[in-house]
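The other protein chains are all here in position, but one chain of the complex has been omitted.
Should a chain be cited, it is by its letter among A and B, assigned in written order, with residues numbered from 1 in that chain.
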Amino acid sequence: MLASQILAETFARAGFWVQSFPEFKAERRGAPISAFLRWDETSRIHRRYKVQECDVLVVVSPAPPSPEILGTVRPGGLIVLNREPRFPHTGPFDIARVPASRIALENDILSSEGRPMGNVAVLGACVRLLVPDGLAFLEEAVAARMSGAMADANVVAAREGYARCAKQHAVAGDTPVELSPGPEHASARRRSRPLFAVSTTDSRGNHTGTWSLDRPVLTDECTACAVCALFCPEGVISKNDGSMVVDYLYCKGCGICEVVCPVRNAIAMEPVSA
Amino acid sequence: MSQTLPHGRVVLTSNDAAAHAVMLARVRAIGCYPITPQTLIVERLAELVAGRDDIEYANLESEHSMFGYVIAAARAGVRTFTATSSQGLLYAHEQLHRASRERVPLVVVDVNRAVFAPWSIEPDLTDSMSQRDTGWIQLYCSSAQEVLDSVLCAYRIAETAMLPVMVCAEGFLLSHTSEVLELPDQDTVDAFIPEFHAPADWLLDPDTPSTFSAMPEPNDYYAFQRNVAAAMDDARGIVEAVASEFTSHFGREKIAALELTGNPDADTALVAIGTIADSAQELVDGNDDLLVIRVHTYRPFPAAELSAALARASYVSIIDRAAAFGSLGPLGADVRSLELGHAKAAVNFVCGLGGADVTPATLRWAVKQTRSSGVQGGLAPIYVPEGV
Partner (left out) sequence: MPAWLEEIVAEEKLLLPGNSACAGCGPAISIRHVLDGLVAAKPESKIVLVIPSSCWTIIAGVFPVNAFGVSVQLTPFASAAAEASGIKAALRLLGRDDTTVVVWGGDGSTADIGFSGVSAAAERNEDIVYVLNDNEAYMNTGNQKSGATPEGAWTTTTPAGAPRAGQKKDIARIMAAHGIPYVATLALGSVPMLRDFRAKVTRAAEVRGFRFLHILSGCPPGWRYPTSQSTEVARLAVESRYFPLFECDGGEWRITFQPKQPLPVRAFLETQGRFSHLSSDEIDSIQAHVDERWNLLAGLARGRV
């Protein structure tokens, strides 16, 4: 949301008309959220409705985008990913990558919960791809929205993102991405609704494991004392045949298990690889 | 209760009539919070319920909690009742929107009282009429008999439509006025009102894990609102069918939407609601050129019936006992929204706020103004001058 506002301000400083808005969904902090940006070279934007399809998809989260989100990109569009390794897929769009989380770590840009905040580094990449001669405007927008050491670090992150972004070219072995129609497409959402707002569908269809940036990996040191299972907010650590098992389908990667574990080095938090 | 008169008749106030109807309807959970002029209903119920372990009677600390209590009890599968007035209804406003959208078949008596400020305990209809868009079926009464009959019908209507019903009766003019009425016996009522069985896909059942009223996506939210609108439209037919069944079952006429008095072909019509419409019947005596229309079911609004009833009237006076500042009165706005092709004038009057007396003279004045206004009706209501 902040990223969208800063990018809007960057476009505005470069002389464009802009409109930027978040989409508040029901998920709490940690779940992916979306924000949208419209820009126009010539006139004020009058569109007051949601964005169903986009020309540019910017994925700030290091987690790979879902087929539903990829399905919102128009053919010929652009996808900007916060990602260091190649994205081993192709589709009817260009793909650019920027190691934004790494840039954030290098510059000590962390959330209050300790997560690297790669949003401004991603914006550096966006500006390079979308706003001619826009880096100075981005730096101004960052300085206007932030203060002190945070502003200084993010200005560096913006420059780094600008410098370290690259479009990737398809190579042999890339597989086509899976595309699904966007979740808000009215035509795709004509399902039968009950008369009353009574919810009976088990939440296990919601795979919150996609939220996690890090996941706990149990090592050989684990004594299966099960203390981690007692304090797991998701209740997804269980004891099976005398050993602990984490259900990564739902693990949100909070890291409480590692903190409460009484055994040294029994749980290691490791980045979720794509 | 007064001693029984010949022909099974009794003398009761509307408040007492409401309490008796609630007991006859075999209500299981009652929420209580005092407010004048409703208090006598919950006091009478407290006496009638005392010592019964098959009825729960709860003293809540506010009307907001009281509505929450009956909504939740209904949700868990029992028939409920509560009553309030004025500030109490307004304090529970949030729960009113919620009850209809959650499709809770509540029956509530609102004893109409003017709203603060300044203080007044006297009657007017601003409290309930200002709640007209909350999705409740609203029945406005003009006698103690109608209060009793409407409460009985209300349970049938609510539990068929799965919408809440508000039975409205003006404070003091009805609530504290003793009248002769027929009180049915329990067996006759039992044969009319079956036991409450909530739909299985709506009921809160401890054995079936479900979450009630969780946030939907916008399109789903929209669809649920459309459901409420459709249920309200369907309620017109339900009100009609229940009234007709009541009439044949109890051998006593039950008005459904409108009560017409006077000449249906008259050139002049007067549309009113509640006790004012009852008093207006006096104007018909010796006047062959007047049709008095009493609106009993105000929501869903009986637009088709009213259009038909007004089809031959050239002059229409619409009397509101409620204020809607900056616009027409509630009834005035609704009637003026109809196709009144024949009418030369349809004029909205506001009178009787805070218990200011409304007499036939007041209404004759309004009719005369309408006939002499020579305009289609004006953009604002005419506030009848004090003392007319």
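Points to keep in mind about this one:
Everything that follows uses one rule, which is that a contact is a pair of C-beta atoms (placed from the backbone, for glycine too) under 8 Å apart; a residue touches a chain by one contact, two chains touch by 3 or more.
These numbers were taken from a predicted model, which means no experiment stands behind them.
Across the entire complex, the residue among B:10, B:25, B:45 or B:73 in touch with the chain not shown is B:73. Listed residues B:43, B:190 or B:220: the one in touch with the omitted chain is B:220. When the full complex is taken into account, the listed residue touching the unshown chain is A:252, out of A:13, A:102 or A:252. The chain not displayed touches chain B at residues 28-29, 31, 54-56, 58-62, 64-78, 80, 94-95, 98, 204-217, 220.
Residues of chain A that touch the chain left out of view are 25-31, 112-115, 194, 197-208, 211-212, 225-227, 229-236, 238-239, 247, 249-250, 252-256, 258-260, 269.
Basically, only the chains that are shown with their structure count from here on.
Centres computed as Cα averages put chain A at a distance of 54 Å from chain B. Of all the residues in chain A, the ones that touch chain B in their complex are 26, 184, 186, 189, 193-200.
Residue ranges on chain B touching chain A, taken from their complex, read 102-103, 199, 201-202, 208-217, 219-220, 223-224, 227.
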